[in-house]
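With one protein chain held back, the other chains of the complex are shown just where they sit.
Order of writing sets the chain letters: A, B and C. Residues in each chain are counted from 1.
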Amino acid sequence: MANLAQAIRLALHYGETHLGVTDIFGEDVGPPLGGVFTATQGLTKTWNTPLDERGILGMAMGIALAGGKPVAEIQFCDYMFNALDLMKLAGNAHWTTNGGWHLPMVVMTPVGAGIHGSIYHSHSIESIATHLPGWKIVMPSNAKDAYGLLISAIQDPNPVLYMAPKALLRVKGDELIPGEPADERELHRRIDAPLGDRSGWTPNWPPVTDFSVPIGEAKVCRTGDRVTVVGYGHLLPACVRAADVLAQEGIACEVIDLRTLIPFDLPTLQRSLDKTGRLLLVNEDTEVTNFGEHLLRKLVERCFYSLQVPPVLLAGADVPGVGLAWELERHSVPQEEDILAAMRKLATAGE
Amino acid sequence: MANLAQAIRLALHYGETHLGVTDIFGEDVGPPLGGVFTATQGLTKTWNTPLDERGILGMAMGIALAGGKPVAEIQFCDYMFNALDLMKLAGNAHWTTNGGWHLPMVVMTPVGAGIHGSIYHSHSIESIATHLPGWKIVMPSNAKDAYGLLISAIQDPNPVLYMAPKALLRVKGDELIPGEPADERELHRRIDAPLGDRSGWTPNWPPVTDFSVPIGEAKVCRTGDRVTVVGYGHLLPACVRAADVLAQEGIACEVIDLRTLIPFDLPTLQRSLDKTGRLLLVNEDTEVTNFGEHLLRKLVERCFYSLQVPPVLLAGADVPGVGLAWELERHSVPQEEDILAAMRKLATAGE
Amino acid sequence: MDPKLALHIHDVMVQSRQTEEALIRMMRSGHGYFWIGGPGEEAFGVPLGLLVDKGSGPAHDYLHLHYRSSCTVMAMGTAPIDLLRQMRSTITDPFSGGRNFAGHLSIPQWNVVPGTSTIETQYVTALGTAWVQRRHGGTGISIVNGGDAGTAEGDFASCLNWSSRPGQELPILMIVTHNGIGISTPAAQVQNTPALHERAIPFGIRHGRVDGNDPQASWAALQEAMAYVRTERRPFLLQADVSRLYGHSSSSGARPEGGRDCLSEYEAKLADQGLLSPQQAAQIHERWREHLRDAVHQVLKEPMPTKDDVFTHIFYRAPD
Partner (left out) sequence: MDPKLALHIHDVMVQSRQTEEALIRMMRSGHGYFWIGGPGEEAFGVPLGLLVDKGSGPAHDYLHLHYRSSCTVMAMGTAPIDLLRQMRSTITDPFSGGRNFAGHLSIPQWNVVPGTSTIETQYVTALGTAWVQRRHGGTGISIVNGGDAGTAEGDFASCLNWSSRPGQELPILMIVTHNGIGISTPAAQVQNTPALHERAIPFGIRHGRVDGNDPQASWAALQEAMAYVRTERRPFLLQADVSRLYGHSSSSGARPEGGRDCLSEYEAKLADQGLLSPQQAAQIHERWREHLRDAVHQVLKEPMPTKDDVFTHIFYRAPD
């Protein structure tokens, strides 16, 4: 099966051949490297930019204004913080012009910890991004969704922020993307650039399709009636594994992959919480003014009388960075064991 | 009584004469203007910078590193979004160097709506700022606190973000700042620059003192047992007025002025909510991933079993800007009547 | 210069000045909250507008404008009443539906992209429209303007850098309107030289400087710069020295501040050349003043946004 990086590459290939993507660009996005995570290898519309995030986002906005369809990359979301004004402008252009202009553009960026990235390559951005009105915001947790959400992002006529959980980029899916060869070695031969000199290489793209994951639809990954667990991106697979452990013990937790953060699938969350009365929100962004707190408020508002115990947010520690030493990272970012412990505690709280 | 702008000016005067402030700078902060809101008129350490927020914050960080005590201004918080990476670096320097360096610096910036500032002069920044670890964050709602919090900010050896609610800058206090002349015309004559040519003018500072409002202490402005209302800055006076209206009807609401957002006074909030069981959080920042949601989560965690009805956040509409036409602003930013209605509803909910 | 053109430029300059004055009167009478605009920039801004290749899409020029550019869009054909609508914040304001400050323009059908207050950001969005135009070919270019103080933002350097990448040069006309000040801060206090166009030198970008108080010199300089950008498909940086006649904005009173007045200078010149007598000039002013009086009356009758208008156009939905 494709991993997330391959899935992104396949979607971009489909985008540039079928969906009118005109430009895929960012630092080291074009040849020879094809992206620091290989996600843009072998494509035809890729090019390398100067080391200037403000120029990258301004370029994307201008291309969108002039009728192009840009996919811009910020190499790590950690490096978007010098250009949040431009993110705001991209998000407000349709509204400020009373519908006069709209900006069909995608900004992709790898987020989160999990690769020993230390202080400046472990950041999350969803809490700040969800506070910028006018953006749709998605984050996949598996290869198939990575493909389908990127197709939707490209098709959307609004600015869409596509966050790629960097710790999962090498993780293979367990479902085929429609059109993906069944044999993953074949996929590798066809679309992964060789190490070393790549100047002669061209990919042999498999016939992927317009399979998409609609923006705004969460996915119920595990059903259960004891605890509602809402996650996305990096930590979602850990939530699923923890639920499987508890299921063996007869504790059935419902795990929901949000997939779209803005606009998010409130009905699905609400239905689940009304059933379980117990809520665990999981993400790795720092915990003060965290997007999970928005979900929590909305759910407390709507499901207050269903709640049996206080809802819980398990998020990143409120510290200035994810430290490099393993014990530092381990205690800054929720780990699978922490998620399992939190689920178990919630499942039995108040009994 | 001094208004907020005068109070800030008095505190800066005290800072530059008694607390070692070496530089007060930003766009139009120095002579001849003394700040677009007059807050820096007549001081001796002020100077004008290039129109470059990144330079301003970098300069502040460098001055702090080299043993100075800078107070930097970002003219409107709306213009800080191109430099949040620098805010992050200022906040992380002590931690990333394992205590090696610390940055004693103050960043002042006017925030919020209420002056018909339209899209680019009405922004709030607390939701994003509170998500940047390593910063202390304060916001006064009256002149005396404006003075006392700025003294504390200057004395603090860490980066402190001082948000000035721009709609209140011309509002007079109802308590004298220690050392302030009792006659406000005298104060005006002594410290307000004349209109027109100011080149010959010098202020005649009153003997203000080191009166300070400790960082981290909320203030209970009205006591009551029906609803806990937590606000700060611009909308706090409206909360108080609304509480006074309800008090006349026999509904006693407890209004708490948070004053310090980071680190905030959780015990005071908790004590109040355990008493009332009803919580209203009020601020004007947009409502998705809003700092009030952090307060809400912490309070739901701690006071879950005291809560009688769902807690409520009254905040800015989730739209890309505060529109200029009055009806647009009125329905984007909570108004006094909205606060009153929300308090009334909460006071009687579930009965 | 052809006398007909010379007189047309004058007429639009008067229209523009009278519009700005009407805007200031509206603001003072409580029919608007805030004024910012371009009195003192007409001698440059009007020729600019007249020379624009007006239309929609990359075959035509894109405009990334400063908040002192109303004269430029009036030269392109915008009716003064539309500017009054934005001052009044009516729902009929075609630029922003009552949402944005006066002079923050947006005209999709003429490639006038959203005007913002965030100083200098237009210099990076201009890169994108120019990039599309580079690929599109033809003669359409991207035009971006801004003030002298704004060049201190990194975005100005970004524009110079990105537009001059070897083999990927962009058809972009960068303009700096230099009025010597930013709000209250004199340029000489914060910049080592008034010759800001020289910032182009290390990037190998062609550049020039013109007396923006002289409409004929401005016309010639713009024509030359535009011809270069249109045909060579390379960037050009043009500095225009202008006046800020009525101060920064209504925050500073929107009062005369001194400085050369390009309009009265031009009228003296046209009189010298026997093209326009002072009486004729006065009549033109009077005609526009009357036009604007009527327009103000009209605008005051138009509807304002309501609560529902807060929530429209957050996301675009393609028509089915």
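Quick note on the criterion: a contact is a pair of C-beta atoms (placed from the backbone, for glycine too) under 8 Å apart; a residue touches a chain by one contact, two chains touch by 3 or more.
None of the values given here were measured: they were computed from a predicted structure.
Write down which of C:E21, C:E153, C:E267 or C:D309 is the residue touching the left-out chain.
C:E153
Considering the complete complex, identify which of A:P140, A:G224 or A:G321 is in touch with the unshown chain.
Counting the whole complex, the residue in contact with the absent chain is A:G321.
Can you say which of A:G55, A:P159, A:G277 or A:G292 touches the chain missing from this structure?
Within the whole complex, the residue contacting the unshown chain is A:G55.
Touching the left-out chain: which of C:G30, C:P166 or C:G258?
Final answer for the missing-chain contact: C:P166.
Which subunit A residues touch the hidden chain?
Subunit A touches the chain not shown through residues 27-28, 30, 32-33, 36, 48-55, 78-79, 82, 116, 118-121, 317, 319-321, 323-328, 330-332.
For subunit C, which residues touch the unseen chain?
152-158, 161, 164-166, 188-193, 195-196, 198-204
Touching the hidden chain in the full complex, which residues of subunit B are there? Just list them.
Residues 22-23, 49-50, 52, 54-55, 57-68, 70, 85-86, 89, 93-102, 133-134, 136, 157-158 of subunit B touch the chain that is not shown.
Basically, only the chains that are shown with their structure count from here on.
Chain adjacency by touch: line, ring, star, complete or other shape?
Shape = complete; every chain linked to every other.
If you average the CA atoms of subunit B and of subunit C, how far apart do the two points sit, in angstrom?
36
Quick one: report the Å distance separating subunit A from subunit C, using the average Cα coordinate of each chain.
41
Residue numbers in subunit B touching 2 or more other chains?
54, 79, 82, 119, 319-321
Can you pull out the residues of subunit C that are in contact with at least two other chains?
96, 98-100, 116, 118, 154, 314
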